[in-house]
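For this depiction, one protein chain was excluded, whereas all remaining protein chains were kept in their positions.
Chain naming follows the written order as A and B, and within any one chain the residues start at number 1.
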Amino acid sequence: MSRRSELSKSLRGFFEKTLTDVEREIYIEKWKVSSEELGSDGEWRIEKRRLYGGLSDCVDIVEVDNGRFSFVVVPTRGMGIWKGRFEGVCLGWNSPVRSLVHPSFVNLEGRDGLGWLDGFNEWIVRCGIGSFGAPGPDKIIDNMGNEKEVMLTLHGKVANIPANTVKARMRLEPPYELSITGRVYERSMFGSDFEMDTEITTTPGADSIKIIDTVRNLRSLPDEMQTLYHCNYGSPFLEEGSHLLAPIQKVVPRDPRAAEGISEFDVFGPPQTGFVERVYFLKMIGDEKGRASVMLVNKDETKATSVSFSVKELPCFTLWKNTSSLKEGYVVGLEPGTSYPNSKAFERKQERVVKLKPGENHRSEINFSVYASQAEVNRAKKRIEEIGKGIEPEILDRPVKEFSPY
Amino acid sequence: MSRRSELSKSLRGFFEKTLTDVEREIYIEKWKVSSEELGSDGEWRIEKRRLYGGLSDCVDIVEVDNGRFSFVVVPTRGMGIWKGRFEGVCLGWNSPVRSLVHPSFVNLEGRDGLGWLDGFNEWIVRCGIGSFGAPGPDKIIDNMGNEKEVMLTLHGKVANIPANTVKARMRLEPPYELSITGRVYERSMFGSDFEMDTEITTTPGADSIKIIDTVRNLRSLPDEMQTLYHCNYGSPFLEEGSHLLAPIQKVVPRDPRAAEGISEFDVFGPPQTGFVERVYFLKMIGDEKGRASVMLVNKDETKATSVSFSVKELPCFTLWKNTSSLKEGYVVGLEPGTSYPNSKAFERKQERVVKLKPGENHRSEINFSVYASQAEVNRAKKRIEEIGKGIEPEILDRPVKEFSPY
Partner (left out) sequence: MSRRSELSKSLRGFFEKTLTDVEREIYIEKWKVSSEELGSDGEWRIEKRRLYGGLSDCVDIVEVDNGRFSFVVVPTRGMGIWKGRFEGVCLGWNSPVRSLVHPSFVNLEGRDGLGWLDGFNEWIVRCGIGSFGAPGPDKIIDNMGNEKEVMLTLHGKVANIPANTVKARMRLEPPYELSITGRVYERSMFGSDFEMDTEITTTPGADSIKIIDTVRNLRSLPDEMQTLYHCNYGSPFLEEGSHLLAPIQKVVPRDPRAAEGISEFDVFGPPQTGFVERVYFLKMIGDEKGRASVMLVNKDETKATSVSFSVKELPCFTLWKNTSSLKEGYVVGLEPGTSYPNSKAFERKQERVVKLKPGENHRSEINFSVYASQAEVNRAKKRIEEIGKGIEPEILDRPVKEFSPY
């Protein structure tokens, strides 16, 4: 079979196709493969293409469809995931920024450090790696060995860095995993040197996706890193009466505005023009493996979607309630991170910034699942309740200085 | 006829070709059509292509030639018009920036907010939409609902935003209009969300071009918009002794330097090394339809070009006299706008910033004509004089605080 032989350089029961490898000058503009061509299980397909025109000009995307669950990986935007679709139901949200934006049209320094928002529309977007959170001044060591004040921009750089390598990998034996892997470098002379390897995996017919990221400090000096997964949901998971289910240990409102709504922090309202975001900082309880699952459930509990992660890897969970009008971006963010999205300087003081020794790495594994029936929602709900069992969440009714500067 | 059938999706006597549509993933790199192929009237052609290399790399252009009048629309630079040519006579000017500059090479924040000038060389370039004018601080509402000071950069963003959709449209019946339409979005999460539709139209053999722009506020909140058409002319319309003819109601010098030259504000000098721009703010009188025509006439009145617009749509007219040396950019700008090009904060205080309710739009229709003989110039002159008849222009000899902060 010719397609098999094209792909057959791979080892140990995998087919692997390199789509981009900058060092080796490999770049495939258009490519696709399907279960049929590969004689594999299920009815899946993977398609790589480049977009042209408008602000999406020269954005590379890789679409994976496992037969039930499809999603669009965006190598050009740091291996984020633009949109997902499970049996016709959309995962993601409708940002006012409708189409994918090439990083060259995003000036992170713009709007006094809020330029990141000009390209913000993904379902899952990583914030980091050198920093994330609110823009703010920070000190760096410059080339002369002196302290220099710089302005860190909103949510850092990684979402606007194209991946250096991108590969599609298909397992030829059960469970026939389908993976897109990528490597992104956030590095500079006289600056940080992070290598992030990501592996985004699903299996034919599955209702879930798994992301495993490994961030390595390539410097010969210690460095600081921060990473947050900004996972954003609009309709249909978000609607009036949708609610959050999670093994919560503690909830702290970010600011007075969030404090006002603390009694209903875990319930979501309808789209509301003029709604101003309410942000809550949470600590989750992990299960026996240290993992927590946070679920967004629709009103009548017939549909839900969850984000699962390790509370060791990502100890700080942020809930972003932005139930603004549909046109302004009706959205809720479920955001596990290494810290909260305050300025890096603030988070450092709270000792929530990760330090990596030379060569050391930080690993995060996150699962995204969809529950498409009441029965499935119920089962997932029970698992979550089981973890939090007997623990009364501590809910603070105003901001505290260990959590936020407001 | 195969070409006809290629184009034949269109309705009601039009042929329409989509050249770019980001949402539908349509992008045509090279395309052309001509009167001959279409069996249409006149000897016109339309050609779309992408430029490569230098600062023009990946800039898309659409050249329209109606047989006498040709011009280059630049989708990549917000649907501006680069250069025109009427029977061998150039419309536009010679900026020191000779070739088209891709927005990714323009840092609007650069040079303390003057970065826009790095790409400035068009005949007709829109300034706006969120703001235009001199760089300066302004207050925005950030994601947290708080006021935040940002620096607005010179002349705003729209000239550096690639169009999301671009179409060529040809009418198949008299008068056989040739149009390039485009849609540009200036939008961001937690920011403005403007949709600008433009339609640039001419007819075979005509001596004029018409631009109709509609700017829509897509937010569910009110927003402010500003738009100015920076229409720039060098030789041969501009020469020593060229002059301005217009139905003027009032003229105000922007600053003391402009005041010095107030007695000859409407006459242009020769190229002069070291000349510093003189800028005048004008109010025009509209005709029975509310339209004003501003004409730049060469010395012996054998050649002229006009910009016509509605004084309701664009009530503020700016005259930019920049008769510097040929190498520095010998140019005069005729600039109808919604306000004057002071900082947005200043213009807001003067209540000259347009407010758009949710869904509301602002429309501008501008005509560009060329008069290629003394007889034609005379006729156009009379029409202009007719409008201003009996009204003595009020000419102030120094800046006043309602018009400028200097």
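The rule we apply is simple: contacts are C-beta pairs under 8 Å (C-beta built on N, C-alpha and C of every residue); 3 or more make two chains touch, one makes a residue touch a chain.
The model shown is predicted, which means the values in this text are computed figures rather than measured ones.
Residue in contact with the omitted chain (choice from A:193, A:266, A:313 or A:335): A:193. Across the entire complex, the residue among B:121, B:208, B:226 or B:369 in touch with the chain not shown is B:121.
One of A:221, A:375 or A:391 touches the chain omitted from the figure, and that residue is A:221.
Along chain A, the points of touch with the absent chain fall at residues 20-23, 25-27, 29, 58, 60, 75-76, 103-104, 107-109, 140, 142-145, 148-151, 161-166, 185, 187-191, 193, 218-221, 358. The set of chain B residues touching the chain not shown comprises 51-58, 95-99, 102, 104-105, 107, 109-112, 114, 117-118, 120-121, 255, 257, 273-274, 276-277, 324-329.
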